[in-house]
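The structure appears right after this line, and notes come after that.
A protein chain is absent from this complex, but the other protein chains hold their places.
Each chain gets a letter, A and B, in the order it is written, and its residues are counted from 1.
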Amino acid sequence: MKCKNVLLSLSVLAGLSLVGCAQDVNSANVANNGAVTKDERPNIIVILTDDHGYADVGFNNSPDLKTPNLDQLAYGGTIFTSAYVAHPFCGPSRAALMTGRYPHEYGAQFNLPRKGSNQGLPKEETFISKVLQNAGYYTGAIGKWHLGEHADHHPNVRGFDEFYGFLAGGHYYFPEKYEPEYERLVKRGKHNVNMYYWPLEYNGQEVREPEYLTDGLSREASTFVEKASKKDKPFFLYLAYNAPHTPLEAKEEDMALFPNITDKNRKIYAGMVYAVDRGVGKLVDTLKRTGEYDNTLIVFLSDNGGKTIKGANNYPLRRGKGSAYEGGIRVPMMFHWPKEIKGGNTFHHPVSALDFYPMFAALGNAKIPEGKDLDGYNVWPKIQAGKPTHDTKMIYAMRHQKGFSETSGRLGDYKVVRTSKEGPWQLFNVQTDPGEHNDLAAQKPWLLREMVSQIEIWSWDHQQPKWFHIWDAGGEWHEQNMPRFHETFKVGQADPVLQAQP
Amino acid sequence: MKCKNVLLSLSVLAGLSLVGCAQDVNSANVANNGAVTKDERPNIIVILTDDHGYADVGFNNSPDLKTPNLDQLAYGGTIFTSAYVAHPFCGPSRAALMTGRYPHEYGAQFNLPRKGSNQGLPKEETFISKVLQNAGYYTGAIGKWHLGEHADHHPNVRGFDEFYGFLAGGHYYFPEKYEPEYERLVKRGKHNVNMYYWPLEYNGQEVREPEYLTDGLSREASTFVEKASKKDKPFFLYLAYNAPHTPLEAKEEDMALFPNITDKNRKIYAGMVYAVDRGVGKLVDTLKRTGEYDNTLIVFLSDNGGKTIKGANNYPLRRGKGSAYEGGIRVPMMFHWPKEIKGGNTFHHPVSALDFYPMFAALGNAKIPEGKDLDGYNVWPKIQAGKPTHDTKMIYAMRHQKGFSETSGRLGDYKVVRTSKEGPWQLFNVQTDPGEHNDLAAQKPWLLREMVSQIEIWSWDHQQPKWFHIWDAGGEWHEQNMPRFHETFKVGQADPVLQAQP
Partner (left out) sequence: MKCKNVLLSLSVLAGLSLVGCAQDVNSANVANNGAVTKDERPNIIVILTDDHGYADVGFNNSPDLKTPNLDQLAYGGTIFTSAYVAHPFCGPSRAALMTGRYPHEYGAQFNLPRKGSNQGLPKEETFISKVLQNAGYYTGAIGKWHLGEHADHHPNVRGFDEFYGFLAGGHYYFPEKYEPEYERLVKRGKHNVNMYYWPLEYNGQEVREPEYLTDGLSREASTFVEKASKKDKPFFLYLAYNAPHTPLEAKEEDMALFPNITDKNRKIYAGMVYAVDRGVGKLVDTLKRTGEYDNTLIVFLSDNGGKTIKGANNYPLRRGKGSAYEGGIRVPMMFHWPKEIKGGNTFHHPVSALDFYPMFAALGNAKIPEGKDLDGYNVWPKIQAGKPTHDTKMIYAMRHQKGFSETSGRLGDYKVVRTSKEGPWQLFNVQTDPGEHNDLAAQKPWLLREMVSQIEIWSWDHQQPKWFHIWDAGGEWHEQNMPRFHETFKVGQADPVLQAQP
């Protein structure tokens, strides 16, 4: 963990006591070496939804959607109001979750090229799944992969005993529609059939999925738990629904539950989320039936903000998917674990998806590979104690686009953000002002400057992108001499000492 | 081998039966594990000429050149009318032959910098010579190397027990001329004497070559075979003539055999090719004398198309060296192997120099290193059976120049090609129209689009060039924001699904 540059806590700024980074790390070690013993290690399930808006779960007070099963878990667990992902779109966000590091640090800032490249995350980046597998966990990935299509990057070689799903960044939902279309295109001689149409696979073998995709993935999740429950070891399940990501396709019966929604996209989206929730209900049933319910930590979150033009609602957050404003990176999240979490809690301090890697490793008593850098830290003791998090270790976001790097950083309650080349850096108290309406930059210029400077430090470790989702993005990157950080981090006058000639 | 993206064969497009990539691979495995047993492993000789035009061998009906020894081998073996190299100029073409991969995939798209850099092909790319050496072959390289001048890249450390020749990309031919010039320059204090003048070497030791260079290399080839025949193992000989590459220098007696040729360059060129042919004759004599003739596979080909302004003739192909049109990449080629090839065959389906690696490994029962990517496949079973090749696995070519990437791809009988920034993608049936006269793009736009898209997929794995032959080329590359693939692969309207935002 990289702590050395953070010399004091933001709580000092607010007049509170000093909580240094070293302390955060120590707490993690305690959890790692202390309470949790091998026999009691919990199962861990990550349920990841795709482009799912902040407001689009019942437990975040959705006015129109229904997610009764998720809500029941949330109310019986801990709801996080300030949960962040490491990137405002899919691939890099998932990369961060698996590696515990910002994707910018190993060139994975963009989605993988579609249509079958050999690219994938560097093998030096050991996945959390591998860490848990090495520690004796039975591991499964179900659903969307999007972390490399080549055999070298397959879930089965990156720490998952089991994989059921698809390698691409998305998929059509109705087999009765995508199967014949796939056959038609293949017969027509199309060589690069859109991967959204491809057959699903189980551990590398093509399979026929008979159900509506979300239902199919839920079924497989239950199957995995059944299988896992018979083993003499805990399990780790990564259940990555592609819903409610486009294409917008829901079952009629699910949409029928929302007669009051008139917007067409919203109605489909509502049905898609409902299907996810139904699957979660079934998964919970299976956990109870197999006796695994009590000692299973369920982590539910979305991979990034919702796409509002595709039916999502990120209220009260500003903007959505793709943005460094809260709507792009703050996501609905809850933890559920009967044995350890009493329920009825809401945790307002920031938590990052980057914190899962060290946290899961600690809970699973698993060894993090020697020399592995991590950008998050084990927040579990702080969550348990209801204490402030990330008041010394910032949470960053950065998305490159059109010759500019949209960037933000949150420390404690404050966040600096810059979303356009022309616009200035802004400062918000996103704890009290999650909609990012009241720019405090003029009031606290020194804080703004400090925080931007902290982000710049982070940027020093970025690598050039190893790939771009489309060649146009790569062309643009080079033509614009990206990342143009010398412009990105300009805040008024430069620090004369730092800018001095060597 | 990367096959996963190729879902069906082009033969489907032409109404024939489906032959999938998996099948190609299986055939290779059969050959590898099946018929060939250790005791019967063949010797393998690759005779590579340099800038030798498609029409400039007797067996391709040269109207004016004479290659009686090559012709005799060709008529007693198999002539390939659609043999391709992986690049239209020297260094990258040779890199592909040795590594079994397109040079673009490991940054070797340009010739090595001249004048003694430390650069060379990445060590991760195990050469076919190493694979055969590891499998017990006695291995030799004779002639031009051009794959790295530093000790780390020397033939002796890349799988060759023996090396006689020169490390540079070319050489003068007459010792009585280049030796005194070399001495003169050294005496004058010149530090960077053109490597074309340098003394030859044998396994790292400087030697005095007494003969006309081509004759010298032929002599050494025979010497190698003599030596090899006394060993209890098969041999692999890579005989890389620099003839008829410039400087144009032939023996008077050889030129005298072409009294009807009046063009000065052509006359010298004819003499140079004749000298190669004489050497091949001597090599065949040696093979017969040592009893190795019957079980030696001789593969003859040129490293790229001929340079017409330097005497070459690529008829009936369009353009020559450096071009993605057929004249740059389709080369004269024949196989000869008395024990396994009956003779009198002509093989019209496409074969790539990239196919040698897996084919030689299969024939030599040699183990390809774990995880080694290969771009070709073992075409031997198909050649033996006279069956279509590369109807599912495309053969690519790409040459970067002046801010543009000249590019082509062949699949079955068809080829798409684009040779200028302004010009469009063209489609030819190069089986019936090797001169690329009749552009079928307007007639088969879907086929063109599919094939270009397939090339684009390939391009995703390209790396930035690790070197340039001259700094100007490097400057140009960066100034033009190369490779500019977003422009290269534009074909009318983009596919809306593929171009969608992440």
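One rule holds in what follows: a contact is a pair of C-beta atoms (placed from the backbone, for glycine too) under 8 Å apart; a residue touches a chain by one contact, two chains touch by 3 or more.
If you're wondering where the values come from, they're calculated on a predicted model, not measured in any experiment.
Shown as candidates are B:43, B:78 or B:111; the residue that touches the absent chain is B:111. In the complete complex, the residue from B:80, B:196 or B:396 that touches the missing chain is B:196. Listed by residue number, the positions of subunit A touching the unshown chain are 2, 4-8, 10, 12-13, 371, 373, 446-447, 450-451, 453-454, 456-457, 459-461, 481, 484-489, 495, 497-499, 501-502. Those residues of subunit B that touch the chain absent from the view are 89-91, 110-111, 113-119, 149-150, 152, 169, 186-194, 196, 322, 467, 469-476, 478-479.
One rule holds for everything that comes next: only the chains that are shown with their structure count from here on.
With centres set at the average Cα position, the gap from subunit A to subunit B is 48 Å.
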